[in-house]
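Got a structure here, written out as structure tokens. Questions coming.
Note that this complex is displayed minus one protein chain, with the remaining chains in position.
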Amino acid sequence: MTERRHLPYGLSAPATLVLTAFMAAPLVMVLLLSFHTFTMATGIRPEVSLANYVEVLGDGYFHTIFGRTFLLAAAVTGVAALIGVPEAYIIHRMRPPWRSIFLLVILGPLLVSVVVRTLGWAVLLGRNGIVNAGLTGLGILERPAEFMFTMTGMTVALVHVLVPFMVLSVWTSLRRLDPAVEAAGLSLGASQATVLRRIVLPQAMPGILAGSLIVFTLAASAFATPAIVGGRRLKVVAMAAYDEFLNSQNWPLGAAIVVVLLVAMVTIVVGYNRIVERRYRQVFQ
Amino acid sequence: MTRRNGPLALVFHAAFIAFILAPLVVVCLVAFTPEAYLSIPTTRWSLRWFKAIWGSDFIPAFWISVYVAAAAASLALLVSVPAAIATARFQFPGREALVAYFLSPLMVPHVVLGVALLRFMAEVGLTANAFGLIMGHVVIIMPFTLRLALAALAGMDRHVEWAAGSLGASDLTVFRRVTLPIILPGLAGGWLLAFIQSFDELTMTVFVASPGTTTLPVRMFQYITDNIDPMVAAISAALIGLAILLMAVMERVYGLERLLAGKGGD
Partner (left out) sequence: MAFLEVQGLVKHYGSTPAVDGVDFTVERGEFLSLLGPSGCGKSTTLMAIAGFIEPTSGRIAIDGRDMAAVKPNRRNIGIVFQSFALFPHMTVTENVAFGLEMRRVAAADRANRVADALQLVRLDAFADRYPKQLSGGQQQRVALARALVIRPDLLLLDEPMSSLDAKLRDEMRVEIRDIQRRVAITTILVTHDQTEALLMADRVAVMDRGRIQCIGPPHEVYEKPGSAFVSNFLGRTNLIAAEIIARSPGRLRLAVAGVEIEAVGEATGERTTLSIRPERVAFGEQGLPGRVESCLFMGGQWMYRVATQAGELVVLRPNEGGAPLATGASVHLAWPAAAAHIVHD
């Protein structure tokens, strides 16, 4: 029996090794890198300094970028919840063949590269794009408006990329809902609206909260969509890191940016989970 | 349960679906334009942009993506299956922590992983090497292959393994002759999903891609940031067509929604 005791560790070893070598160790390297200094003349110098963090946390330029990123993520999460939750409920109430067909339509785009999906928005939102043609053709706008390189454009495109996660998450929690409970609510004299508010919504809440967290974290670290729709003018954190690494070659500063991003994200995820858990402990007691 | 959605709900639903499909449909339409600029063909359709793809550098990028994705998905599965067996079939000290560690790549944004991998490859001297890129992709897709392997194991009656054991089979024989054949369909689904995930990955790859390891999404991204012409639309349309094909296959074999429950994003 003793050899069986070591077996699970042996079986887990390859996966552990891969993660340690290609995730944990590189992350530690980035952390160390973020304390180094850089000048154009000398390149990266392995001294220990907080200069990069002072710059990222103290400079107005980075404040704007971080502020914009989290504002964008919050807006995307809000809009995704606003349209994703009702859609999930509508899907939930559909009859079997339609339900799977539309789930497929909503989830299918996840199989297509973000670049492709964002390209669609670039075509739609461009100065000579379909949206502008439609709006001017209908007389709503006098001349084409600029959607590309705006927060609105980024929000719309990111909502499109991420809303399937919201629908999926909410639909999963609705699926556990006993259909008879709704009928019971109605039979007790509640209106459809009251049933939605008092019976359906509370039970969908875990799904909404989980979906919001997924959408927020993915939006806050999104790269391709903001880069294509927002461009250089509306830089987000991921884009800023990209520029530092691949354009300015200031790796230590770029490392500090992503360390701050990672710490912020982990703090948000852990804090959010803790608050949600506390709320729910009260609800279920 | 058979209560119908009201007219208002159906209008909302139609608008939502239109929103979901609009950019994809537009890309597909633009791909057939005969003009040299972005436009939706109305009277004349043309395949000139599809023909233009051949001979462009998108073709080698496509093959690099295929190789990287196939290698990464296979490696991820190879390390995930034993790990899944360890955590699903054994109780041992540190099991919970190990599971959390295996799923931890989900917590790290791809941009951070990209930066980390770039630094790592520079330090170790792996730049311009597909191996580093493949291992980066393995890290990203491992949580998904692990989850699908765990699901496949959980969906299997444990007593079947015990039955084989009681009939005289050694642990290794039980795995080879009983467990593996039973979980194989689930693993194949996991491989396919991991392949797609790796094939589509941009954010991490863009940091470490060198001329020899420029994958299709990276090449497309670089191209789009310069200019958008009907040729990228044609490539996109082809990729959408491939995805639809895959979806049809996966829906046939597994039921797509079950698989998508585990997919990540940007």
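We just call them A and B in the order they show up, numbering each chain from 1.
Basically, contacts are C-beta pairs under 8 Å (C-beta built on N, C-alpha and C of every residue); 3 or more make two chains touch, one makes a residue touch a chain.
For clarity, every value in this text was computed on a predicted model and none was experimentally measured.
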| item | value |
| --- | --- |
| Identified contact with the non-displayed chain, of B:22, B:59, B:182 or B:242 | B:182 |
| Residue of B:7, B:168 or B:211 in touch with the missing chain, whole complex considered | B:168 |
| Option from B:47, B:160 or B:248 whose C-beta touches the chain left out | B:160 |
| Interface with the unshown chain - residue positions in chain B | 157, 159-160, 162-170, 173, 177-178, 181-182 |
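As a working rule, only the chains that are shown with their structure count from here on.
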| item | value |
| --- | --- |
| Chain A-chain B separation of Cα centroids, rounded to whole Å | 17 |
| Chain A contact footprint on chain B (complex, rising order) | 1-5, 9-10, 12-13, 16-17, 19-24, 26-27, 30, 38, 40, 75, 78-80, 82-83, 85-87, 89-90, 92, 95, 98, 101-102, 104-105, 107-113, 115-120, 123, 132, 135-136, 138-139, 142, 146, 171, 196, 199-200, 202-203, 206-207, 216-217, 220-221, 224-225, 228, 232-233, 236, 239-240, 243-244, 246-247, 251, 256-257, 260-261, 263-266 |
| Contact footprint of chain B on chain A as seen in their complex | 4-5, 7-12, 14-16, 18-19, 21-23, 25-27, 29-30, 33, 83, 86-87, 90, 93-95, 100, 102-124, 126, 128-130, 157, 160-165, 168, 172, 179, 182, 214, 217-218, 220-225, 227-228, 231, 237-238, 241-242, 245-246, 251, 254-255, 258, 261-262, 265-266, 269 |
